[in-house]
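Note that one protein chain of the assembly has been removed; the remaining protein chains are unaltered in position.
Chain nomenclature is as follows: A, B and C, assigned in order of appearance, with residue numbering initiated at 1 for each chain independently.
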Amino acid sequence: MANSKFEYVRAFERPDPLLPNTFIVIRLDGRSFHSFSARHAFTKPNDIRALHLMNAAAAAVVRDLPDIAIAYGVSDEFSFVLRRETTLFERREAKLVTTVCSSFTSWYVFLWPQFFPETPLVPPLPSFDGRAVCYPALGNVRDYLSWRQADCHINNLYNTTFWALVQQGGMTTQEAEEELKGTFAKDKNEILFSRFKINYNNEPEFFKKGSVIFRDYTDVLPSAAAPDSSSPAAAAATAEAQETATTAVPREKSKTQIEKEKKRAKKAQVVVEHVDIIQDAFWEKRPWILGDR
Amino acid sequence: MANSKFEYVRAFERPDPLLPNTFIVIRLDGRSFHSFSARHAFTKPNDIRALHLMNAAAAAVVRDLPDIAIAYGVSDEFSFVLRRETTLFERREAKLVTTVCSSFTSWYVFLWPQFFPETPLVPPLPSFDGRAVCYPALGNVRDYLSWRQADCHINNLYNTTFWALVQQGGMTTQEAEEELKGTFAKDKNEILFSRFKINYNNEPEFFKKGSVIFRDYTDVLPSAAAPDSSSPAAAAATAEAQETATTAVPREKSKTQIEKEKKRAKKAQVVVEHVDIIQDAFWEKRPWILGDR
Amino acid sequence: MANSKFEYVRAFERPDPLLPNTFIVIRLDGRSFHSFSARHAFTKPNDIRALHLMNAAAAAVVRDLPDIAIAYGVSDEFSFVLRRETTLFERREAKLVTTVCSSFTSWYVFLWPQFFPETPLVPPLPSFDGRAVCYPALGNVRDYLSWRQADCHINNLYNTTFWALVQQGGMTTQEAEEELKGTFAKDKNEILFSRFKINYNNEPEFFKKGSVIFRDYTDVLPSAAAPDSSSPAAAAATAEAQETATTAVPREKSKTQIEKEKKRAKKAQVVVEHVDIIQDAFWEKRPWILGDR
Partner (left out) sequence: MANSKFEYVRAFERPDPLLPNTFIVIRLDGRSFHSFSARHAFTKPNDIRALHLMNAAAAAVVRDLPDIAIAYGVSDEFSFVLRRETTLFERREAKLVTTVCSSFTSWYVFLWPQFFPETPLVPPLPSFDGRAVCYPALGNVRDYLSWRQADCHINNLYNTTFWALVQQGGMTTQEAEEELKGTFAKDKNEILFSRFKINYNNEPEFFKKGSVIFRDYTDVLPSAAAPDSSSPAAAAATAEAQETATTAVPREKSKTQIEKEKKRAKKAQVVVEHVDIIQDAFWEKRPWILGDR
């Protein structure tokens, strides 16, 4: 269609491609969730309905965008890791981060009534800000996920102790805050156990570990040891091998290969688990997620 | 709280402040709205419910963020213009664009049942991508808005003619497309009038002009001619005067001033109009929006 | 010519266009000039040969790149201001900043023997780092230049007093530093006058004001009051008018116009002056530099 003389303003748009061959992490954070959760009477320290809602929204986003290799969520935040070879939206930063952010928000509001059937949403509505960060090496992105899961533990231990002091110990929130100032992990464990008979180790994995979302290919792949050469596992291994190889010229995939992978991705179930992703075990068992070396 | 050794990964986050003293435009676009609108049986060429829903979501965002000076919407897109002096979120690009985008999406899904009481949302859910663009001069941001409104006109004339050929003329969509290939505005006007007795000028302003959303200070300000020195109009005038002055050292506002402005902003109604914003008249009447020079 | 399979690595280059319609300032700073100036026995507090060399190198850069509207230098730094409408190197940041930086360095080393005939260059050689900054409004770029000139004054007053204490007052550099700690401008003026009979106001303008380099059109333009419509003054006025106009659609220049301007630019002499650029007088007299409003 015809254009107007005003179209020159498009030249002010800045290109924003993210560096190729890096893992792209998109992290969303709830905006003003402190007051939002209070207004909607979230259970403290963890509201299981709210966490399930976060996971359901995130899983929908993962299902929608096959280039997301894994997602990790805790509290009101969620991180989505895109494969290093992704060319989704030509890796344009704003497009990627807003699409994930908007899509997640859409699901969050849409699914709200399923998880909070008795609690209608009351404005100000929930919203999420987001950012994209690139990680050049496998170790870096593993460390990113470890950082978030370590944070989950630190925060959950604190919150569990804090709310025990308030809800069972009869303290005001200010008193509880004062009580915990300067304490270490073992102090908090001690408070929980001696005063409230709570063994932190027995707390639900859901709260201690957060939520890990990924495509489970274990049923799809005949064998982890000898994956078909066009399988996701093989693709991941290839990608990683390229990272350290003496050349990294991207290999073109045949249309048949791409089709095969798409079919497999559709068959694969998107699962939510509450497991350790700091140690190697999780990753060694699932080499297709980020690669096996 | 304590940090883990993994926290070094934060160093990979890139700072993204937008250039100070520029107008920031955040434009949202519906993702895959062609199929979304088909799936939800939108009326063609314009679905009044869908447009009202877009406007309601946008108005909620404008109400929420007083730094938005004006918003302009057409079809499945909306542009939000932030004042050039805004320091919202320290002008961080990702934070600004994702907050507006997520907030808009949240309202869109939340309000859906009000505007489509008979049409439940069916996944894939609606979502919006977004981008931020900086405009250094008043003329540039006026031209940006003119560009969008000129586009609205061009598209609406096309769509009105196209759907007349299909719905009233019995053409297939392909035949209609063929018919309109290479035609100019006057040709389309002619087709509409001679074949369907439609005078395009009499089409609703809503469709021809799109939607303009802003705070209406006309009731709040005692007189446009002599605004109080701490009024938004005066503030805007000051900002603009600085643009061409021999110095542009930012002036600190007193707390009283800031409080006064906040009160006025709350009193001011957020209005939705379907008017020309290409010509000067709209702007001269409302100097507080972008400034009066 | 043929390409290799390795050429995919070009995709890692990031586009870096600077925002259109902003003034681009490129500032160069001498690297390790403290030791460089000591090694080459620069006179303290100001070495007139070194300053003339800086100016000669900067003037050569200005002559080479007509899109530079004005340059300002002090000590071992120089700022070059490009017109807001420049499209030099498509406004690519790295290309602009490295070209100015490399070109300046080239002239500095090449001209060294003319200004330091008795002092051969001894490695480590002089070099300069650079950066580009965009300024959206005339007031901002005027303030930038005012900032540098105010800094020049502050530093020169300090250095003049410091070296008087050392060279004429017999203090060690450490004692002089101690003596000046916490002093205000009037204190330093007082020290200079009471102890060394130096009236700071009588110090050379060269040292107090730094160096301003620009094309002098006063001989070229028949009259400042009524400039020909294709003159640089008119062009500048146009550019500035656009800044505040209700539209800023860039006007295409005819080839004749461009040729005329080029001829005028060649005729115009590049001059070096040591004058105040904080007040309006300088700018009002030379409307062609940055525009007259």
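Here is the rule we go by: a contact is a pair of C-beta atoms (placed from the backbone, for glycine too) under 8 Å apart; a residue touches a chain by one contact, two chains touch by 3 or more.
Since the structure is predicted, the reported quantities are computational estimates derived from the model, not experimental observations.
Shown chains touched by the hidden chain across the complete assembly: A, B, C.
Within the full complex, the residue among C:106, C:199, C:218 or C:279 touching the omitted chain is C:106. When the full complex is taken into account, the listed residue touching the unshown chain is A:142, out of A:40, A:142 or A:208. Touching the chain that is not shown, out of C:151, C:261 or C:276: C:151 (per the contact rule at the top).
Touching residues on subunit C toward the chain that is not drawn are 1-2, 4, 6-10, 12-14, 28, 31, 60, 64, 93-95, 97-99, 101-110, 121, 123-135, 140, 143-144, 146-147, 150-151, 154-155, 158, 184-185.
Think of the hidden chain as still there; on subunit B it touches residues 5-6, 8, 11-12, 14-15, 17, 19-21, 247, 249-250. Touching the omitted chain from subunit A are residues 19-22, 84, 134, 136-140, 142-143, 146, 240, 242-249, 280, 283, 293.
Basically, only the chains that are shown with their structure count from here on.
In this entry, subunit A maps onto subunit C through a rotation of 180 degrees when their C-alpha atoms are superposed, rounded to the nearest 5. Interface of subunit B with subunit C: the two copies contact each other largely through the same residue positions, with over half of all numbers used appearing on both sides. Centre to centre, using the average C-alpha position, subunit A and subunit B are separated by 31 Å.
The mean-CA centres of subunit A and subunit C are about 49 angstrom from one another, to the nearest whole unit.
One inter-chain figure worth recording: subunit B and subunit C are separated by 41 Å, centre to centre, where each centre is the mean of the chain's CA atoms. Within subunit B, residues 134-135, 140, 143, 146 each touch two or more of the remaining chains.
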